[in-house]
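The complex is shown incomplete by one protein chain, all other protein chains being positioned as in the whole.
Every chain is named by a letter (A, B and C) in the order it is written, and numbering of its residues begins at 1.
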Amino acid sequence: MPNSDPHLVQQADAVRLFREPEGGAGVAIRATLKRDLVLLMRRRSEVLNPLVFFALVITLFPIGISPDPELLATIAPGLLWVAALLAALLSLDSLFRSDYEDGSLEQLLLSPQPLPALVLAKVAVHWLLTGLPLALMAPILGIMLALPAGSYAVLALSLALGSASLSLIGAIGAALTVGLSRGGVLLSLLVLPLYIPVLIFGAGAVQAAIFGEGVAAHLAILGALLAVALILAPWAIAASLRISING
Amino acid sequence: MWAFIHKLGSPKWFYGISARLSPWFWAAAALLIVVGSVWGLAFAPADYQQGNSFRIIYVHVPAAFLAQSIFVSMAIAGFVFMVWKIKVADMAAAMMAPLGAAMTFVALFSGAVWGVPTWGTWWMWDARLTSMLILLFLYFGVIALRGAFSSRDSASRAASVLAMVGVINIPIIKYSVDWWYTLHQPATFSVTSRPAMPVEMWVPLLIMVLGFYCFFIAVTLMRTRSEILRRESNKRWVRELAGEVT
Amino acid sequence: MSLRLQARKLACERDDRWLFQDLDLDIHAGEIVRVEGPNGSGKTTLLKILSGQLADFDGELYWNEQPMRRTRQDFLANLLYLGHAPGVKATLTPLENLAWYQALAGEPDDEPARFAALAAVGLVGFEDLPAGQLSAGQQRRVALARLELIPRALWVLDEPFTAIDRDGVADLEARLAAHARRGGCVLVTTHHELADTPALRRIRLGQEARDAEL
């Protein structure tokens, strides 16, 4: 054994070198949340671009169809939901991309902490700075599309709930395509079909609110979709990241 | 002439001259805006058709003017930067974009608020408001493009090109939106298009417009000075300046 | 407590070409193992396999005499891996970068330790500048500060000398030797010639690959 003169101090060091696997998952999750929040706040355009995209897409419809408020009112719930969904999708590509490029993703994967919990933290930040702002902005765009009164709160609430599912599902696609240099379009192809159930019940909730029907059922289903996504998606994202890094 | 342009282009010289100019513009802006607002709010007569909601014109129109002028100034600054490589022009252009977006927002917001008593709704796809909204998106595009580059030089050139493209596009957008609007809704009542105004109405408006322009110049000078400090922080004179301030 | 990383009959195939076959490794505490070989001989792949990142290979890995599959958690808690990319966020300051790594490693939050680690790699005065404003070599030093900050027994370093100046290279080499002396273990690929010490062992890759092609 080439290990020579063990000094007293060095022995103390050596004891500190070897570690049992230990807790600290909470610390790691909190640090990841904080780091991603700081990162996104420093690159504010990444937060603002999806919002501007949302507003811009909404603007195109009256110009392309008609500025007639009555016509716009009938298509507004679907339009708002589709545009918000596309805006959320647009921001997904960057979710793991920069971490992959600068090597922090492999460090994340090699951490002794539970990977699903860490990626859940990343997705939570994504929702907080994309899905939630989209949901809060939607009522303003609703005004512009002459969305009937009484459905604004439901619109924001359904988007807030639904976009959380969208972030979770989309992150699976983002994780699968992170290793590909031109993953953007492929990501949409993978993810959009999976978004359809959320779209159906989200836009449905707003329609129900307009017609004065109960919205509880729609929102409950959105909540159920979110619960399922919360339980399953983190593991799927973690597994997808492992596959991408291996490639 | 050339010597003058290059002197103007030197950040150090600009830093000094703008320090002397900007207090005047701040004072003029404050004075004109206060006088204009008080006049417009309290002394100008109410409109025979719209009543007192018409007073919103004294913030809506100056903001709308400024929103368009700032985009044009930004494009001119971009052109100067591209042709004569004058860095101060680019710094000023970078600082104008957020202010322009803010002014566009003010114009949109005051237009929307004005819409409630006039049309009974917060928003109409009225030709003017629609072009204003598109202008807001153009501003966002310029700001986002500038932020997207990691190299400052490419960011400056890209933003300059986009501003110039945008300024060529603005009239085209305006006319096409006008055409689109008349196609769908034969000329109804538009918020600001109106017959000739009496003197007691347009004088305060003129004062407000001038005040807003002074404000624009004052803010741009001040922020350009900050931007000079940011970009030239390695230059000797900036370091000496920082030393003096301590 | 001992440290032992073993590989039996390791083989890896990429694009219909065997990078290496029948590779047996036995790495102990106190060793510096330099993986050598020409470009494309699979040095990085071997390090990725040995650090548990790649699953696409034949053979078996053992950590402290246990199959890796069962001791992965324990293995990761003792591993410090530095890849080709430094893993340093350009928009975060060196301090913030290290804070995340500290938390990720399950270490308690310790600001003075981060300052000390950055000082040890010669980054005094750069602690709160965005890392994007640092040079490539300085960014690499931020990554190397993790060696100082996070006590781990097994270091797996892929080209750690890249972009580092001469003083930094000497520092790092001394740091590797010190780590081996303390009972740690270093697995490294580098084009930089390491000084011969009793602790240094070399593994040569690429011979098989070339023979197979001929």
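As a working rule, contacts are C-beta pairs under 8 Å (C-beta built on N, C-alpha and C of every residue); 3 or more make two chains touch, one makes a residue touch a chain.
The definition used in the following text is that contacts and distances are computed from a predicted model.
With the options "Urea ABC transporter permease subunit UrtC", "NADH-quinone oxidoreductase subunit J", "Peptide/nickel transport system ATP-binding protein" or "Heme exporter protein D" in hand, the undepicted chain maps to the protein name "Heme exporter protein D" (source: UniProt). In the complete assembly, the contact with the undisplayed chain comes from B:M222, out of B:M82, B:A148, B:V203 or B:M222. The chain that is not drawn here is touched, among residues C:G40, C:G59 or C:G122, by C:G122.
Checked against the full complex, the candidates B:L32, B:A63, B:A144 or B:V167 give a single residue touching the omitted chain, namely B:A63. Against the chain not displayed here, chain B makes contact via residues 33, 37, 41-46, 51-53, 55-56, 59-60, 63, 99, 102, 105-106, 109-110, 113-114, 116-117, 215, 219, 222-223, 225-226, 229-230, 233, 238-239, 241-243, 245-246.
Keep in mind that, in the parts below, only the chains that are shown with their structure count from here on.
Taken pairwise by the contact criterion, the protein chains link up end to end in a single open path, with no chain closing the loop. Ranking all chains by how far their C-alpha centres lie from the centre of chain B, first place goes to C. In terms of their C-alpha centroids, the spacing between chain A and chain C amounts to 32 Å. Between chain B and chain C, the centres computed from C-alpha atoms are 54 Å apart. A straight line joining the Cα centres of chain A and chain B is 35 Å long. Within chain A, contacts with two or more other chains are made by residues 43.
Residues of chain B touching chain A in their complex: 121-125, 130, 133-134, 137, 140, 143-144, 147-148, 177, 180-181, 184-185.
Against chain A, in their complex, chain C makes its touches with residues 1, 3, 28-31, 51-56, 73-74, 76-79, 81, 83-92, 96, 99-109, 151-153, 180-184, 198-199, 201.
Contact residues on chain A toward chain C in their complex (touch as defined above): 1-6, 10-11, 13-25, 27-28, 30-32, 35, 38-39, 42-43, 98, 101-104, 106-113, 118, 242, 245-246.
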